[in-house]
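Every protein chain of the complex appears in place save one, which is left out.
Order of writing sets the chain letters: A, B and C. Residues in each chain are counted from 1.
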């Protein structure tokens, strides 16, 4: 009997194209008499009496594997409830490889069969824990799979932010914002901001300034076990924004501090045995495509 | 008699350090029996009965030269009322060279004497005119000395913006925002966003994507006589922000179009005869300083 | 009768895949009784008694249109003899759009018929003239369609180069090299070095430092009518390299000066009526492809 006997299904909302994939998956799992917990979106797409809508919390509580059908954004969203319950996640993409959604819908039967039979690898991706401190009180703590971002609220003016690493002053930055990204997040917003790619197996995070005023400000890679504190000094006139994975957004007020450190919990990613990170990188970033400039 | 007989004085607000400079300037001009029009900030710092507070409009209407004491930000702000009246502007910096504020406070007498005696050069910087069109109606028209920027409002998600140049589709961009900068603005926000420096005498503007999703999106320099249209397609769920010189900020709603073209008016900058743009560039960007990395 | 009655054919060397394209083209032109001047490569591929090998000079002298079959590199190479004789050039690509090679081999008949019938547009691309001066004597003058590059010879150490624009000192640069690129060249080496894209119709060139030591050194766009002088000061211990379009390579010795200005001659590009530069840009740089990072 499979190690994965209780399967959650989470699907990307508002996308009719995935209906048949979700239905096939449901059928495949039903045929194997596995316990299935579908989220509201999946339940509606499956449209059978047996497929009831479950809340994210119910899914996280009852499943020992959650399969997410969608792009990296859907997986990122689903991961937040899973990391706290230590539930592994398997991503099925929408026909195009993702950094997190690695299984192609056309290969579900083959790949999933292997995985349910125990032939898979599990990758533990570390996660950040960000605490927003105001007037000495922690008013929010969230987990970030990709990144913690501090950003000017309305682009009216740059913000001036001060950063400390393990109690030491790193810099005072005037910029649009500052990104603190995990290796998982290094191929997301951080990459658009000019950050490097961090291989998932290194224990490091990267701090990337967004449109910095001083041109020599560059991304810096530090130990993931560092404690990073980002302060918005009181002289800033405007409230900024603190954003966790682009999904949880909080006011970041002058005087506030954001404390960022490695979380206890991890994101458990289930992958096919032959998974190769570099393959994904080359395909997603189109490194393998033909030359694209005039240079001869 | 000097060509410049009616002098406006505009000063940076909230900066006590400039009081003596403003007072010296006022005394210098009074001694030469020139007509002086001080703004509210300057009047307060001068603190004499003769120095009355004038509105920006009054200053622009009555002066044939406006002297601005402050950094590039203050000059940028002051320029908006002057370009429409075709009044030349002379910038006095706060002790540190600016791209626009070129005269050092310690050299006021020497430099200003020369300029009032007619020994100066005038540089005409072209200016952009941006019209915000909603439902076929132009609801705002503003002049941009530096840049016109479209930006995601709250960084919640990227915006997808469509750009046309002279009615031709340039691109559909997924990014934090898009900067359209003049040569004057090319050393401001655009530079932080990765744009090139445009020499002030070239008739070109640069379009710079901010944190673009597609990594091959690069700044593109086009003819300044182009008509640029930036659209926020209706499928965007969130209102974005249109910002003129970082000073005029407007909602940019799904369905809106921003039409950008060269304005009829120009920014007239008065400069010392020996002004050298490259000198300013080297000093501001610290190109002349010693090497700053380990490379041997 | 067509304006283009004497057609040169130049083909990419060492590429068997283009044989049938060259043969079809030859047949097409022969059927129309046009005078044809084939280069050695084309003559060999056509393999008919009538197709004789002509030198680049003979082709430039006798043709009033030269068709180049190959990629942008082949066209760049062929253009050098044509710009001096003012002969227009038409590029046929190898199945993949080029910045200069715009006609697809599958569309030769249709597109070429139109062009020979007079339905085309001609774009004049300006060209740089670079003179290498040693001990006060000009020892080489070459035309550059893409770029003039000064580069450290063996990467042993950075070079220190001094640049003047219209007799004014621009900067003293410590770097691997310096690129001076035309709009045509802005999508070639310059782009890899971090330069912006310059639209072909702007009268500007861009100076791009390669791996500069000072991080605030950025590409600068200046008027194409400027005279640029690049000097390798005598204190440099090693000879550098001056390269024209990556094809003409000369020793650039300490004490040498490279004088760069707009040439009298131009590159005449024949294009289909519906040619759209932005289309080419989007396709070559893959702006239109799907998103490629995790950001949601």
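Brief remarks on what is shown
Basically, a contact is a pair of C-beta atoms (placed from the backbone, for glycine too) under 8 Å apart; a residue touches a chain by one contact, two chains touch by 3 or more.
Note that this is a predicted model, so its numbers are computed, not measured.
When you scan C:151, C:199 or C:259 for touch with the missing chain, the hit is C:151.
Contact with the undisplayed chain is limited, among C:19, C:34, C:108 or C:241, to C:241.
Interface note: of A:48, A:124, A:199 or A:234, the residue touching the hidden chain in the full complex is A:199.
Contact between chain C and the absent chain runs through residues 149, 151, 153-157, 175-177, 189, 191-194, 210-213, 215-216, 241, 243, 246, 249, 285, 292. Seen across the whole complex, the unshown chain contacts chain B at 71-74, 76-77, 96, 98-100, 146, 184-185, 187-189, 191-192, 215-216, 218, 246, 284-286, 289-290, 292-296.
Taking the whole complex into account, chain A touches the unshown chain at residues 157-158, 165, 168-174, 191, 195-199, 201-204, 206, 213-223, 276, 278, 281-282, 285-289, 291-293, 295-296.
One rule holds in what follows: only the chains that are shown with their structure count from here on.
A turn of 180° superposes the CA atoms of chain B on those of chain C, with the angle given to the nearest 5.
Distance between chain centres (mean CA atoms), chain B to chain C: 37 Å. Taking each chain's centre as the mean of its C-alpha atoms, chain A lies 40 Å from chain B. Chain B has residues 157, 191, 213, 215-216, 285, 292 in contact with two or more other chains.
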